[in-house]
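Omission of a single protein chain aside, the complex is shown with its protein chains in their original locations.
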Amino acid sequence: QETICIFGTGDYGRSLGFKMLQCGFSVVFGSRNPRMTSILPSGADVLSYSEAAQKSDIIIVAIHRDHYDFLTELIEVLDGKILVDISNNLKINQYPESNAEYLAQLVPGAHVVKAFNTISAWALQSGALDASRQVFVCGNDSEAKQRVMDIARTLGLTPLDQGSLMAAKEIENYPLQLFPMWRFPFYLSAALCVFFFVYCVIRDVIYPYVNEKKDNTFLMAVTIPNRIFPVTALILLALVYLPGVIAAILQLYRGTKYHRFPDWLDHWMLCRKQLGLVALGFACLHVLYTLVIPIRYYVRWRIRNATVKQAISKKEDPFSTSTAWLNDSYIALGILGFFLFVLLGITSLPSVSNKVNWREFRFVQSKLGYLTLILCTAHTLVYGGKKFLSPSVLKWYLPSAYILALIIPCTVLVIKFILIMPCIDRTLTRIRQGWE
Amino acid sequence: QETICIFGTGDYGRSLGFKMLQCGFSVVFGSRNPRMTSILPSGADVLSYSEAAQKSDIIIVAIHRDHYDFLTELIEVLDGKILVDISNNLKINQYPESNAEYLAQLVPGAHVVKAFNTISAWALQSGALDASRQVFVCGNDSEAKQRVMDIARTLGLTPLDQGSLMAAKEIENYPLQLFPMWRFPFYLSAALCVFFFVYCVIRDVIYPYVNEKKDNTFLMAVTIPNRIFPVTALILLALVYLPGVIAAILQLYRGTKYHRFPDWLDHWMLCRKQLGLVALGFACLHVLYTLVIPIRYYVRWRIRNATVKQAISKKEDPFSTSTAWLNDSYIALGILGFFLFVLLGITSLPSVSNKVNWREFRFVQSKLGYLTLILCTAHTLVYGGKKFLSPSVLKWYLPSAYILALIIPCTVLVIKFILIMPCIDRTLTRIRQGWE
Partner (left out) sequence: QETICIFGTGDYGRSLGFKMLQCGFSVVFGSRNPRMTSILPSGADVLSYSEAAQKSDIIIVAIHRDHYDFLTELIEVLDGKILVDISNNLKINQYPESNAEYLAQLVPGAHVVKAFNTISAWALQSGALDASRQVFVCGNDSEAKQRVMDIARTLGLTPLDQGSLMAAKEIENYPLQLFPMWRFPFYLSAALCVFFFVYCVIRDVIYPYVNEKKDNTFLMAVTIPNRIFPVTALILLALVYLPGVIAAILQLYRGTKYHRFPDWLDHWMLCRKQLGLVALGFACLHVLYTLVIPIRYYVRWRIRNATVKQAISKKEDPFSTSTAWLNDSYIALGILGFFLFVLLGITSLPSVSNKVNWREFRFVQSKLGYLTLILCTAHTLVYGGKKFLSPSVLKWYLPSAYILALIIPCTVLVIKFILIMPCIDRTLTRIRQGWE
């Protein structure tokens, strides 16, 4: 039975101590005023800091960084021991050096290991460890690191070696992040949504109100969202594949692949996955909004009235094969595009993408990805159909939203088409194989 | 080439031997009557138990626990060797001590390691190892454990260190379980379904039959399920967030978080994930049943008849903007709620939840979770709309099912709303930070 010493009887110290006792370790607490209270997990000892430190050669420092200074008094006792820094900060990059490096400076003789900071006290205590099985570990002494990783494993956690103490800064920033890679796609799509919302409200609500005094506000609940969402999805999807063609043009122009891309392009390429998944989310919404069309009161009312009118006027409505073709085609294209879209999403699940090799992943993401883009663009083009650029759809000189939405996808597809022409493709391939 | 000894030429012994030979080990079987049959994997030797034991220092005991006694005769030969216990029982907690501990008592000189019991003989032989790559390993001698884990890894399995031999009981129970955490959500939802089925049959089938002699039984195929499922989903969703507010009230009342919650609350909190996923399943069913409405014969017939009647009477049906608003709103709320619901489901996939940090997981599960609950509740409230509590919808004094369904969600939301008011929230936060 190994003995572990925990400095600090605060929330985190207690939770960790409780968990360790559960897993068969024996635990000694170090505290400023050592007294055994009911709050502390039963079975543990509480001693003064220096006494406690002597009981074990692994010491977990469950204290806020601001109060580390008193440790300088214990330098001798701590010499050669393993100090585990579990502290977090309140803001990203709050201090110039990481807490663990600061601790290593304070107690130079000790082997400092950073660990456990990603696990919350409450999760430890309640066992609700869903999000956070991963314990990032770093440290300069590899044996010390190994021992801490063994402890983590015994507690039922998944330690991940992150290298030397230089990685501590990143590890400390990790639990403070809130979806950093998703931020750009999120703001971009929000901006697109707002723009198209205003655009559609002008065309579909204000314009009829001004011209015909019709109250169309109710369109804002379903009809207008079902314009905004697909349009946003299509634009985002095209933006996933735009950086690739820009990169190709840049490489062709420079004649080498050994120049770094500009920063904005680099960042853009790294968040393509997130862009694509946000696009998928909007596409899902579009599909649900579309499937729901026939149960809407407004649609039922319109169809009923049209039928009644036709019945009263006893007119025959001739069947138009070409309309049937166009209508069925754009729906079929949409379905197939959406199907591949979801497939792309499924292969981005970490556990699935981990099981496919590089060639397969590129096949799905790049080949099927472009196919998705083609199908979705074709879906929108055929939906536009005959009325596509006829002036009658202009309201106050504003074209329909989907016409704006088509600009980027068509551009991407045209450039890509040029890039895969044999002569250009050959040059590009040679450049990408390292040729200069 | 390492030699492994396997005791017992039964089904499991053979399968394991076969796999081991395949992976480059050399295998010696121990048997009561050692004779080489065509059944045994070719390439292996068969000897008596004591002879076989001498050939290797790792011995896999592929024998049922009931027949372990003869091992006492081999105590000397087995001294210092690694004995791997792979046995399972037929029932959970069949014996007072685990099989591995029993084996360790029988042969005190050996290092007993529990392993491989979660892998089925057939899976080993056929290579169909989809569900069961994980081999839980435990034992008191860490070197012995390490060697067994190396063997498991060579066989293409994923060993997981579970600590000392005390964990053997749990490891032995594991393969006998059938979704233990899903049981409570499952029974609860079954009970809710049955209750609401009876309730709806009374209101929608028996009542019209008694009052108007109308045969509405066909409603039981789609219409009534499409009442039961969303109602169950909504109640289950609310029950996911109810324990959280109960816990908060308890903590406020007690003024400390260091008292254990009552057992029922603890268990309830631990199966919230499963409750939520079952709720998601019912919500998915509701959505499918809803989207299918316009292709139902009954609905088409109703609409056609209404249209025909209107055409014959030549009445105009005026368009009601407020109905359109209400109708479109509740549909839009449903779609958005469902979208977030699926998002919650996706983040519970182990591979996704493993990639997000604690802050992100809580953001999704707690913040977006409450948003989901709000949207779904609003969806139902707006669906009720004007007819909400009007007496005309009462049949035999029974209100509509969705009114019953709204009780718990509304309660949860109201209490939560009170709990996040600044004054109470501050106290609660302090309590949760360990303050007393």
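Letters A and B mark the chains as written, and numbering starts fresh at 1 in each.
Keep in mind that, in the parts below, a contact is a pair of C-beta atoms (placed from the backbone, for glycine too) under 8 Å apart; a residue touches a chain by one contact, two chains touch by 3 or more.
Keep in mind that this is a model prediction, so the values were computed, not measured.
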Touching the hidden chain in the complete assembly: which of B:Arg153, B:Lys315 or B:Lys367 does that? B:Arg153
Among A:Asn211, A:Thr323, A:Thr411 or A:Thr429, residue touching the chain not depicted: A:Thr323
Looking at A:Val210, A:Ile335 or A:Ile418, which residue reaches the missing chain? A:Ile335
Check each of B:Leu90, B:Leu178 or B:Cys423 against the chain that is not shown and name the one that touches it. B:Leu178
What residue numbers in chain A mark contact with the hidden partner chain? 161, 163-164, 166, 258, 269-270, 273, 287, 290-291, 293-294, 303, 306-308, 310-311, 314, 316-317, 319, 321, 323-325, 327-329, 331-332, 335, 338-339, 342-343, 348-363, 432-434, 436
Which parts of chain B are in contact with the chain that was left out? 10-11, 14, 23-24, 38-39, 118-120, 122-123, 126-128, 130-134, 153-154, 174-179, 215, 217-218, 221-223, 225, 281, 284-285, 288-289, 291-292, 294-298, 300-301, 304-305, 307-308, 311-312, 349-351, 354
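By definition in this document, only the chains that are shown with their structure count from here on.
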Using mean C-alpha positions as chain centres, tell me how far chain A is from chain B in Å, no decimals. 25
